[in-house]
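My questions all concern the structure below.
Only one protein chain is missing from this complex, and each of the others stays in its spot.
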Amino acid sequence: MAGSTFGKTITVTTWGESHGKALGVVLDGFPAGMELSEEDIQPFMDRRKPGQSKFTTARAEGDKVKILSGVFEGKTTGTPISLMVENTDQHSADYGNIATAFRPGHADYGYFEKYGFRDYRGGGRSSGRETIGRVAAGAICSKLLNELGITVCAYTKSIGDVKIYDFDLSERDNNSLAMPDPTAAKKAEEYLEACMLNNDSAGGIIECLITGVPAGVGDPVFEKLDAKLAEALVSVGAVKGVEIGDGFAVAKTMGSINNDSFRMEDGRVVKATNHSGGILGGISDGDDIIVRCAIKPTPSISQLQHTVNEKGQEIDIEIHGRHDPVIVPRAVVVVESMCAITILDALLSHMTDRLDFIKEFYKN
Amino acid sequence: MAGSTFGKTITVTTWGESHGKALGVVLDGFPAGMELSEEDIQPFMDRRKPGQSKFTTARAEGDKVKILSGVFEGKTTGTPISLMVENTDQHSADYGNIATAFRPGHADYGYFEKYGFRDYRGGGRSSGRETIGRVAAGAICSKLLNELGITVCAYTKSIGDVKIYDFDLSERDNNSLAMPDPTAAKKAEEYLEACMLNNDSAGGIIECLITGVPAGVGDPVFEKLDAKLAEALVSVGAVKGVEIGDGFAVAKTMGSINNDSFRMEDGRVVKATNHSGGILGGISDGDDIIVRCAIKPTPSISQLQHTVNEKGQEIDIEIHGRHDPVIVPRAVVVVESMCAITILDALLSHMTDRLDFIKEFYKN
Amino acid sequence: MAGSTFGKTITVTTWGESHGKALGVVLDGFPAGMELSEEDIQPFMDRRKPGQSKFTTARAEGDKVKILSGVFEGKTTGTPISLMVENTDQHSADYGNIATAFRPGHADYGYFEKYGFRDYRGGGRSSGRETIGRVAAGAICSKLLNELGITVCAYTKSIGDVKIYDFDLSERDNNSLAMPDPTAAKKAEEYLEACMLNNDSAGGIIECLITGVPAGVGDPVFEKLDAKLAEALVSVGAVKGVEIGDGFAVAKTMGSINNDSFRMEDGRVVKATNHSGGILGGISDGDDIIVRCAIKPTPSISQLQHTVNEKGQEIDIEIHGRHDPVIVPRAVVVVESMCAITILDALLSHMTDRLDFIKEFYKN
Partner (left out) sequence: MAGSTFGKTITVTTWGESHGKALGVVLDGFPAGMELSEEDIQPFMDRRKPGQSKFTTARAEGDKVKILSGVFEGKTTGTPISLMVENTDQHSADYGNIATAFRPGHADYGYFEKYGFRDYRGGGRSSGRETIGRVAAGAICSKLLNELGITVCAYTKSIGDVKIYDFDLSERDNNSLAMPDPTAAKKAEEYLEACMLNNDSAGGIIECLITGVPAGVGDPVFEKLDAKLAEALVSVGAVKGVEIGDGFAVAKTMGSINNDSFRMEDGRVVKATNHSGGILGGISDGDDIIVRCAIKPTPSISQLQHTVNEKGQEIDIEIHGRHDPVIVPRAVVVVESMCAITILDALLSHMTDRLDFIKEFYKN
C-alpha cells in the first residue's frame, strides 16, 4: 500500500533509493506566491550532506538540489514543486554476502518478508538518503513559516551520555555535532572517538524548538498537533521514542506541578511555565512548542556480527564501507524539516475552522 | 478541518461530547464475515467505565454499547459498523466560573482560540469520554486479531515513581490499577492515596505488548508501523511521550549492544534479543512488538489554581466535581484499543504488497 | 476497504442499512459558529422521505433526524456533527426466494461476490435509504453556503421522454415530481401512470444549478471541481451518467462556438455564454455551475424476471412490496445534497491556496 506521502493540506511525497539514479520529493498544495529558488533549499541539503566531518560517512555526494516544477518567475505557483537530487557517488561494486544477509538492526529482514526481495545496495529505500526529499520540502516549509514569524530549530540535545548543559543556540553551527553548547560538543567528540576506536556506534537525542505558533492550531482528536509531530518524527529512521514538553517525566510528577497556570502579559494570555511543551489537548497553547526524539546508534558497525541470510543460514558478517558512527548530527535537519512540514500543514488546516474566518474570506 | 478519523484500510471515526446525548464511532472497512455481538464489545467498555474504584471518577455511567449497523445475522457485513453509547449521568447543573475559565493543563484555551467558543460541559469533545468510540472499535479489531493468533495486551507499567517489578500478566485484572504485579499495585495504591489527601493527581506509564505479528508488516517511509503507533498513542489525551522497544535508552547505548542479532529457530528467523521492540525500519521483524507511553497527571485537581478567563481577566479557580486522581488505569484499555486498530490496519494493508500475493488471490 | 467517507476538508461518513436499527452520518470538519438545529435539516429529510405521492414507495417512515453531537447552545462547535434517523417501518416478514436471488439491476450479485454474503432485507446497505445521511449532511452544508450567498438547487429535468420546457424554478415544489414546469410535470405524471399499469418503472434526468460560487475554486488536476462533482453524483445509486455544462453535446460542436468569450460587466469579469457550465480546467469561472445526471429506471419491478440464486440455480422471481416506479423525484434532494457537500469542501480548500491569503489570516 502507498505509504510515501505525508500531510493533508500540503503533502510531501518522497521517492528514491540510496543507489538509484536520483532521489526526490513532490511538495503539493504549497501556497502560491512565495519567492523560491534553489539557493533557499541548498543550505538545508548541505546540513544533512555526508562527508562533513570525521563523524559522518565519507560518501562524497554534492547533493545539489534541482527545482523541476512549481516555480515560475521566481515564485511558487501553487502547483506541485518537484525537487530532485542526483546520486553521483554510488559504489555499487561488490556487496559480497551483505547482499543476501539480514544486517542486525537494519530493515533488511522486514523488507525481504514484506516485498519478497530487496534492493540491497546501500539499504535501498531504507537508507538515510530517503530523507533528502524530506529536507528539501522542509526547507521550503521553513521559509514560509519564517515569513509568518515562526521559527523551527532543532539541535543535538545529547550524544551517548553527554548532554548539553549551557544552552546557547548560536553555538549550534559552530561544531560538527550540531550541539548548542561548545563544552558538551567537545566532550561528545571525545565520546565518539572512543566509540570509533571500538568499531562501535552511538545514539543521542535531538530536540526541536518551535516559536511563534499562535494558540488554536492542531486538531482535538486523532490529528492532535503532538500526534502528528510524533508520527512525523518516528517516521524518521532510527527514532525509537518521542516526547512533547516534559515527556516521560510527567509520569512521576503531580498535577499541581505539571499544570501550567495561565497569566495575562501585555494583553495576551501566556503561561507561567511550559511543562506542556506548547500543546494541550492536541492544540497549540501559544507557548513555545518543544519536542524531542531518541536516535538509536547506527546499526552498521564493522565489528563481526552474527546473523541469518535469505536462505535461512546462520552466518557472520562484517559491514565495511562508509557509515556514520553517529547519525544524530545529520538527523538534526531532518527532524527540523519534519517539524516544519507538520506545523505548516496544521497552520493551513486551521484556516477553515470557523464560520467567521470563512465569511471574512469570502466577504465580497 | 476534519480530524476525527483514524486509519486507512479500516477507518475509525469518533463523535460525541462528554455531556451531549451520546458518543459513538463508525468503524468502516472492517472485513465481512466475523461473528460479532454487543457482548464482544461490552467487556472493553467496562474496562474504561468510570466508578470502578476509589481511584476513578464516581460518575455513574453504564456505558452500554449498541450496534446500530454493519452486523447481520450475527456477522459483520463489510459495511460500516456504527456503535453508540448514550450519556445518562450528565450533571450539567452549574459550572460557575469554570464555564468561562481556562483550566490549567486542559485544552480549554486552545479550543477557545481555535473555534471561537467551546462546549464547557465536562470538557466537551476534549473529555476522556471521547475515547469510548476508540475502545468500542478497538474491541472489534482485537477480536479479529485474536482470530489470526495475534494478541494485544496493555497494562500499567508505573504510577508516579512506583514501577512494576515482577511481571505477571495474569495479575493485571486482579487490582484496580491494571498492574501486572500485585506488590507494585499495592504500593501504587498507597502512593495514590497520599496524592488524593493532598488534592493532587498522579501520572504513569502504560506499556503494550503485541504478540504474533509476522515479519513484513508496516510501511518503510512515512507510514512506518512505529510511526503509526506513535501517532495513535499520542492522539490519546494526556499522553506526552511514546517509546518503541528500548525507547529513549537507545540514546545512551552502543550499536554493538543495541543491534539484535538474527538466529534460526525451528526453521524460523528469530532475534536473540529484542531491543528493537519488534520493529526495524518501520517494518515488523516478527518479534513481540513493545510500545510504551507516558500519561500526565490528571489536570483537574481541587486545589486553588490561578488562571485566566475568556475576558482576559486573571482569576483563581477550584475545580470540584468527579475526577480521576489518576487516569492511567482507565487509559490502559484505550492504549490497547489504539494499538489493535493500528496493527489491524497495517496487517490488511500488507496484503497488497506483492505481485505473487495478488496473483494468488486472483488466480481464477 | 473503507469507502463510506466523502470529502477532504470536511468529511461525510454515512452508515446504516435499510432494515437495521437506524441510519446516520458523521459530518466532520464542519466550521464552528453556525446556528443549527434539527429544524434546519428536517425539510431536506422530508423531501426524500417515502410515501409522499403515488409515485413513491408507501413505506411509512417519519425519517425524523436527531442531532447527537457537535452542536452546543444552538451553534456548531467545530467537532463532528453526528446525525441519526431511526428505522421504524421495517417489514422484515418474509423475503421468500428474494433472500437468496440476485435481483436483476440490483447490487445483490456484486455484494455476494464481494462480501461472501449479504443483508438481503430491503437491499441492506445498497438501499436508497443510505442516502439519508447524505441528505442530512447536505442540508447543513447548504445552510452554510446560503450564508455565503451561494445557492444549490436541483430539479427534475426529464422523466422518460418528457422534458421540462418552460423553466420556472418557483414551480418545482408545486408538483410531486420536482419539475420546474407544471405542464411537463402533468405529462410526466401521465407517462408514469402508464408505466405503473405495466408494472414497469421509469428513469430521468436531474439537473443542479449552483449560483454564487466565485472564480478560483477547485483544483487543477485530479481534484478538479467537476471531477469531484462527477464522483459525488455517480456515487449516488442509479446514476449512470453525468454532464457538466453542455456535456455530451460538446462532442459535436466546434471550438468557435463552445468557447465562452469573456466580458467586463460592472467591473467584474463575466462570460457571454456558459457552455462551460461554470467550470474551466477544473476551476470555477465565476458563472453558474450546471451539472446533470441520468437516473436509471427503478430495478425493482413486479413483472416476472429471470435470474440466478446464490446456489447457482436459474429461477424466476417477482419482486413485490413497496417500490418507487421512478426514483427521480426523491433523488433530487440527494443530488442537491451531494453538490452542496462538494462545493463547500472545495470552497474551504481554496482558503489556503495563496501566501497572501495566509499572511492576511495570520497577520497578528
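Assorted remarks:
Each chain carries a letter (A, B and C) given by its place in the written order, and its residues are counted from 1.
By definition in this document, a contact is a pair of C-beta atoms (placed from the backbone, for glycine too) under 8 Å apart; a residue touches a chain by one contact, two chains touch by 3 or more.
All values derive from a computational prediction rather than experimental measurement.
Of the candidate positions C:115, C:155 or C:362, contact with the unshown chain belongs to C:115. For the chain left out of this panel, the touching residue among B:51, B:182, B:214 or B:321 is B:214.
One chain is missing from the display, and on subunit B it is touched by residues 8-9, 29, 31-34, 76, 78-79, 144, 147-149, 214, 220-221, 347-349, 351-359, 361-362, 364.
Touch with the hidden chain on the side of subunit C covers residues 1, 3-6, 8-9, 14, 102, 104-107, 109-116, 125-126, 130, 158, 160-161, 195, 198, 200-205, 214-224, 226-235, 237, 240-256, 258-264, 267, 269, 272, 276-277, 280-286, 294-301, 303, 305-308, 312-314, 349-350, 352-354, 356. Considering the complete assembly, subunit A touches the hidden chain via residues 1-5, 7-11, 13-17, 20-24, 26, 28-29, 32-33, 66, 68-70, 72, 75, 77-82, 84, 114-119, 121, 124-125, 348.
We adopt the following convention: only the chains that are shown with their structure count from here on.
Among the remaining chains, A is positioned farthest from subunit C, on the basis of C-alpha centroids. Comparing the contact residues of subunit A and subunit B by number shows a mostly shared set, over half of all numbers used being common to the two copies. Remark: subunit A and subunit C have CA centroids separated by 44 Å (rounded to whole angstrom). Inter-chain centre distance (subunit B to subunit C, centres taken as mean C-alpha positions): 37 Å.
Averaged C-alpha coordinates put the centre of subunit A at 26 Å from the centre of subunit B. Of all residues in subunit C, those that touch two or more other chains are 8-9, 29, 32-33, 78-79, 348.
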